[in-house]
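Of the protein chains in this complex, all but one are displayed in their positions.
To keep things simple, chains are lettered A and B as they appear, and every chain counts its residues starting from 1.
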Amino acid sequence: MGQDKLFPAQNAELPGAFENITLKENHAVEILAIAVFFLLVTPLLSVHRVTDFMIFCIFAMSFDMLYGYMGRLSFGQMLYLGTGAYGCGLFIKYINGNPLLAIFAGVAFAGLLAMLLGLIIVRTTGACFALINLAFNHIGFFLVLSPLRSITRGEDGFGVSASQIGSLNFGSRPIMYGAVFLSLLLVFYFLRRLTSAPYGIMIRSIKEDETRVRFLGYNTFLYKWLTFALAGTIAGLAGALTALNYNYVNPNAMDVHSNVGVVFACLIGGAGNLYGAILGGVIYMLISNFLAIYIYRWEMFLGFSLLIIVFRFRMGVWGYIQRFWVHKLIPRFTKKEAI
Amino acid sequence: MLEIRNLDVSYGYAKVLHDVSLNIKTGEMVFLIGRNGAGKTTLLKTIIGLLQPQKGSIVYAGKEISNLSPERLYLQGFRYVGQEKKVFGNLTVQENIEIAAFASGEPMDVSLKKITSIYPKIKDFLKTKAGQLSGGQRQILLVGRALVGEPKLLLIDEPTQGLAAIVIEEIIHILDSLKKQVSALIVEQNLSLVKQLSDRIFLLKEGKMVREIISKSEESGIQDLEGYL
Partner (left out) sequence: MHYTIFYGLTIGAILYFISIGLSLTFGTMRVINFAHTITYTIGVYILITFVIFFKWSFPVGAVLAILAIIPIAYVIERFIIRRLYGDSLDYTFIATFAVALIGVDLIKWIWGPAPYPLSDPIGKYLILFDVSLPIYRVLMVISAILLFILLHLFFKMTIVGKIIIAALDDKDGVRCLGINVDKYFSLVFVMGSALAVLGGIFYAPISSIHPYMGLAILLLCFAVVIVGGMGNLKGTFLSAFALGMLMALTARYWPQGAETMVFIAMAVVLIFRPIDI
């Protein structure tokens, strides 16, 4: 059987393929909606917080590519966030202070690492996939903490101060906000296009029934690997932005235990949908920023919430919105969302 | 004894059986034939409780059984032999039989006697790991395992698939000796075997029951079955 068909010729054969999807969608409206949303909440929360929120949303979208779209639960996505942060920070510290180049370096670092590890990791599925990611994340954390401490400064971490290019000063809050804002919209647009293209149908089909996709003659390994690398790259972007936003990198950027945050965000927002990821990201950040002071036992809270989600609330918030609200109000909209 | 009415079964997102009805009378050996993918295996798995039907009923001895688990159905006398010829490969033949005898509480020597009566040569293999048996021996072990306890209805999926002609003879012989002792629903593609043993034949096509043939009266009916396979 030929293993080299790249693009689905007859989508209808694929298990994840739904009825004809419209490729020409009005992304402009969606992007505008997201932009307006974040601009509106900014005065309510504060520029710094919203910058943080948006970075987390980028991270949540990268995770959702793997989990929501391709059905591969990763418990080690923090590795790529951390690699992006360290890549960016180390670049500024040792090579060049240019923040744009540094972001690029962080993204490239994380992307390359994901490409390399992806070769091994995408061979597994299910809980094994989750654990093997966690294992690699654990190694990464350990590496920056101890064997590489001469460059990473171990536990203490190091400061990141990007130099100014013209009037572009990443030290200033509004400029940082703008950069993150633009990144978020770009990533959203890019992923939105990608997931509604044949590629998106492919990875959703892999989620539904990988064996069948393979028997139809598609090279599923390649798709899984590409998605993994892509998710790693985007997580790297979130990491690089984190480093610039905090002017600081330490091993917490790669902390294994932080993975649960993004898993929680995607589940509560509604996995398998970029809106769900963004919404979940915002919800999680709101809880951890504002409610956490009142929740004395934070891990227990997360644990019980996850159990409730798994047993009772699998659709997530966006799933409910789609079902009860969008369906009734904007029927035209749901047709696209159902993809 | 078994009556299936208007059964719909889906496997994941795809509907495999559409409105299937079928019945088996006590002591009958009924065959189910049809092309690959017609839904024969799905039907057997649904009867034994490994799959749940979306619609329809399965009535056994006057009781609805479509929601019972395989464990419960075993105690009612249902025996299922799957297509994959899966024995417990890491256990010996004797241990395989031991596990079969466990739930029914039948003493081991009684079970062994039943199996040796249909296939005396099994005595030589009792200490062999079941994983090392040949395909034919596995199939015989599986059928033998199904006779442990008090079987009422055998459900056998493709008993001769992939086996050598000489082994098939053996299996025909075994199945023939079981006729009248138990009822059976057997999926089979080998038409000469079907002709030899069947009381009735059901023909499945693309998930629908298309024909029922009473073998003795319709000798010619069997001839043109070839076209369906």
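Everything that follows uses one rule, which is that a contact is a pair of C-beta atoms (placed from the backbone, for glycine too) under 8 Å apart; a residue touches a chain by one contact, two chains touch by 3 or more.
All values derive from a computational prediction rather than experimental measurement.
Peer 1: If the full complex is used, which shown chains touch the chain that is missing here?
Peer 2: Within the full complex, the chain not displayed touches A, B.
Peer 1: Have a look at B:A100, B:I140 or B:I201 and name the one touching the chain we're not showing.
Peer 2: B:A100
Peer 1: Touching the hidden chain in the complete assembly: which of A:F59, A:Y80, A:F109 or A:F136 does that?
Peer 2: A:F136
Peer 1: Among A:V36, A:I120, A:L182 or A:A292, which residue is in touch with the absent chain?
Peer 2: Considering the complete complex, A:I120 is the one touching the chain left out.
Peer 1: Which of these, B:M1, B:L91 or B:I174, touches the one chain of the complex that we don't see?
Peer 2: B:L91
Peer 1: Out of A:I58, A:L267 or A:M285, which is the one that touches the chain we can't see?
Peer 2: Of all options in A:I58, A:L267 or A:M285, contact with the hidden chain holds for A:L267.
Peer 1: Residue by residue, what part of chain A touches the chain that was omitted?
Peer 2: 67, 71, 73, 75, 119-120, 123-128, 130-132, 134-136, 138-139, 142-143, 146-147, 256-257, 260, 263, 267, 297-300, 302-307, 309-311, 314
Peer 1: Footprint of the hidden chain on chain B, which residues?
Peer 2: 48, 50, 69-71, 74-75, 79-80, 82, 86, 88-91, 95-96, 98-100, 102-104, 145, 149
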